[in-house]
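For reference, the structure discussed in these notes is given below.
As you look at this complex, bear in mind that one protein chain is not there, while each of the others sits in place.
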Amino acid sequence: MARVIVDVMLKPEILDPQGQAIAGALPRLGFSGVSAVRQGKRFELELDGPADEAALSDVRKMAETLLANTVIEDFSIKVEE
Amino acid sequence: MSAARVGIVTFPGTLDDQDAARAVRLAGAEAVPLWHADRDLRGVDAVFLPGGFSYGDYLRCGAISRFAPLMDELIPAARGGLPVLGTCNGFQILCEAHLLPGALTRNAGLHYVCRDQRIRVENTDTAWTCEFAPGQEIVLPIKHGEGRYVADAATLAVLESEGRVVFRYAGGNPNGSLGDIAGITNEAGNIVGLMPHPEHAVEELTGAPSVDGRGFFTSILKRLVNA
C-alpha cells in the first residue's frame, strides 16, 4: 500500500480569480507580505500495491486523462513516505 | 418525409434536457432521448448536449461525462460530420472531449450569473446558425458559474482568423471570457458550443423575454432537410 499525491494547478498564464480573491483578502485580515496566491487541487490516491515505476506511470496517465485538464492545468506527482 | 430526429443527451445531473426536447419539438423535429450509459446514438440526425451539472460539476465541469459510454459513439460521429450542439455544460463537455478547443473556467466575478444577455452572431455558416443574419444581435439567458472561455494565444488566433468564433457577448462581458467569446465551432462547422441557452428562449409565455433561441433549431432543420 502506498499513497500518491497528485497536485493540479492552473497553468501560470491562466487567470485564477479564486486565488486573486484570497490574495485580496489577506491584507484585509492583517496578513502582509504575500504578493500572489494560486489555488489548486490535491488528490490523494491510495494504491493497492507499491508505488513502483509501473504504478506511477498509471498515475501519470490518470492525471493526464481525468484529474487534470492539460489545456489549462499542470500537474505534479509525488509519493508520500 | 419523416421529421428530422435530434438526440437529446441526459447524463446524471443534466438539467436542461426537458427544455432542449421542447425547443426541438417546437421547431418541428422529433426529440430522441439518449442515455449516457448506452452506446447507441439511435440513428439520430443531430445531437444536442444540454446544460446542467453533470456529475455535480465535480472534478471539473464536464470532465466525468466526457468518458460516458455514449461519448464513445458520439465523438467519432461528430468528427465524421454529425451536427452537434452543446450549451453550457454541453459546451464544457465538448471542450473536455477535445471536440472543441480551449476550456471553460470559473467566472471572473466568481459568482454564478443568471441573466438575459445580448449576444452577437458572428458566424452564420454553421449547422446551427445558418438562419441568423451576420452580426445579428440576439438575447439569450446565460446561467453559469464557469463560463469564462480560455485558450492559448495560438488557438485564439486560429479561431479568430478562421471565423470560428460564432457568438460574442455584447453589452458587457459577464464572465471575463477572452475576446468576449460566448461560443465557437470546429473547423467543419458541424459542432457548435456556447454558454448561453437558446432552449430557454423559444416561447412567449415562459423563459427569457425573447424567442431568439428558435433560430438555432430552424437552422439545424433547414440544414438537415437540405443535406
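We just call them A and B in the order they show up, numbering each chain from 1.
We take it that a contact is a pair of C-beta atoms (placed from the backbone, for glycine too) under 8 Å apart; a residue touches a chain by one contact, two chains touch by 3 or more.
Here is the rule we go by: contacts and distances are computed from a predicted model.
*Asks:* Name the absent chain as its UniProt record does, using one of the following: "Phosphoribosylformylglycinamidine synthase subunit PurL", "Oligogalacturonide ABC transporter membrane protein", "Leucine-binding protein domain-containing protein" or "Simple sugar transport system permease protein".
*Replies:* Checked against "Phosphoribosylformylglycinamidine synthase subunit PurL", "Oligogalacturonide ABC transporter membrane protein", "Leucine-binding protein domain-containing protein" or "Simple sugar transport system permease protein": the hidden chain maps to "Phosphoribosylformylglycinamidine synthase subunit PurL".
*Asks:* Given that one chain is not shown, what are the shown chains it touches?
*Replies:* Among the chains that are shown, those touched by the missing chain are B.
*Asks:* Which of these, B:G176, B:G193 or B:G207, touches the one chain of the complex that we don't see?
*Replies:* For the chain that is not drawn, the touching residue is B:G207.
*Asks:* Which residue among B:R120, B:K143 or B:R223 touches the omitted chain?
*Replies:* Candidates B:R120, B:K143 or B:R223; residue touching the omitted chain: B:K143.
*Asks:* May I ask which residue of B:A3, B:A77, B:V113 or B:L224 touches the chain that does not appear here?
*Replies:* Selected residue, touching the omitted chain: B:V113.
*Asks:* Touching the absent chain: which residues on chain B qualify?
*Replies:* 12-13, 15-16, 18-19, 22, 52-53, 55-58, 111-115, 141, 143, 197, 199-200, 203, 205-208
Keep in mind that, in the parts below, only the chains that are shown with their structure count from here on.
*Asks:* So in the complex, which bits of chain B are touching chain A?
*Replies:* My answer: residues 59-60, 63-64, 67, 95-96, 101-103, 105-110, 148, 150-152, 176.
*Asks:* Touching chain B in the complex: which residues of chain A?
*Replies:* It is residues 10, 13-15, 17-18, 21, 66-67, 69, 71-72 of chain A that touch chain B.
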